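All protein chains of the complex are present and in place, except for one that has been dropped.
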Amino acid sequence: MKRLIDFKNFTKGIWKENPVLYLMLGLCPLLAISGSVSDSIGMGIAFTFVLVCSNIIISLIRRFVPAHVRIPVFIVIIATFVTITDYSVAAFSPQLHKNLGVFLPLIVVNCIVLGRAEAFASKNNVINSFLDGLGMGIGFTIIIVFMAVIREGIGNGTIMGRPVFPENYKPFLFMILPPGAFLVIGFLIALKNTIKGRRKC
Amino acid sequence: MKRKEIIGGIIVLFLVTSLCGFLLAEVYKATSPKIEKQKRLEEEKLNKEIFPEGEKFEKVKKGDVEYFVVYDKKKRKIGRIYTIKSLGYGGYIYLKVGIDNNFKIKGVKILQHNETPGLGAKITEDKFLNQFKNIGIENLYLKKDNPKGKIDSITGATISSRAVVNGIRKLMEKIKNEKID
Partner (left out) sequence: MLNEQNLFLIFLSAFLVNNILLIKFLGLCSFFGISSDIKASVGMGLAVIFVMVMACSVSWVVYHYILAPFHLEFLRTLTFILTIASLVQFEEIFIRKKAPALYKSLGIYLPLITTNCAILGVAFLGIDYKLTFIQNLLYSFGASCGYCLSILLFAGIREKLSTAPIPENLKGIPIAFITASLMSLAFLGFKGLFKL
């Protein structure tokens, strides 16, 4: 029996069904942006905004959309919010906009956003859809920022531009470059596997 | 039955798309002046960093070359700022270079590049760029490329350094005959 407000929808996005670690979605922006902590925070916020807004709207109109046009309609709505976010970021923080580059408009084909619209928002009420979007968005943000802390910290010796190691630290450049991204996410998932495995015992 | 469904679906899609298009147009109208202003401010900031005494920067187009003519507060022409691109290690490097009335470099700013972080990316650092101040075309080489050269290349980033140096020198050779009045 579906409850009117179920907070589990919020918490599941953060760990149990974390979109990145469990559902393996949204990899492109994750790996591309996680080289810098400040960019990652920006990306996380933009992403969460799009996810929450589109979930809400799609949930609101879910009874009026015939089944065979639902995917195009979802895409149009998501694309609209993505464009709004794109131009808002460009207006208020051109540096962030330049750093996020093509990955900001690419949120529209991000599997997480379309996936949640299809799997959840089109079948649940507005409040739960809002919580679902918020949870998934925050779950994504946590992972991308965590990765960025590792990559920027080890790869550049800084976090958000401020040095975190003593003067003579030689940055391990590899971490900031593409191969480093793949490596970090690989080990993160292995870590998740280990934790999950331990729980089973 | 099926036809009605399809038409109903198309109507919904059309409505949603039109609404969204309208919404986007409004957002665009609201944000584009701010975006334009940011771009102008950014460009002015860079121009001012190259020519601190410059008060007015006038955009001029001669043939297919665009540049800024710099005027100080007494309305005298004190130099020009060019934007050029030069092929580096990871693609093109875009930079601004200011040239004063004595045909010497006033300053260099890197706009965009795709060089390796930690190595070629160091071309954006003041430590490298300050070397260009007051250099004339005859000394515009890497020390290792030419005895007359006065620019030290970045350790481990010769190609990136050379791209910057050669790019500016090519520009100066091209405009040599159009001396600043």
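Per-chain numbering from 1; labels A and B assigned in written order.
Basically, a residue touches a chain if its C-beta (ideal position, glycine included) is under 8 Å from a C-beta of that chain, and two chains touch if they have at least 3 such contacts.
Only a predicted model underlies this, so the values are computations on that prediction, with no experimental measurement involved.
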Contacts of the hidden chain among displayed chains: A, B
Listed residues B:Asn114, B:Asn139 or B:Asn166, member touching the removed chain: B:Asn114
Touching residues on chain B - with respect to the absent chain: 17, 20-21, 24-25, 27-28, 32, 85, 87-92, 112, 114, 116, 159
Footprint left on chain A by the chain that the document does not show: 24-29, 31-32, 71-72, 75-76, 79-80, 82-83, 86-87, 102, 105-106, 108-111, 114, 174, 177-183, 185-187, 189-191, 193-194, 197
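The rule is simple: only the chains that are shown with their structure count from here on.
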Length of the line joining the C-alpha centres of chain A and chain B, rounded to whole Å: 32
Residues of chain B defined as touching chain A within the complex: 5-6, 8-10, 12-13, 16-17, 20, 23-24, 27-28, 31-32, 34-35, 38-39, 42, 116-119
List of chain A residues in touch with chain B within their complex: 61, 64-66, 68-69, 72-73, 76-77, 79-80, 83-84, 87-88, 90-92, 94, 155-156, 171, 173, 176-177
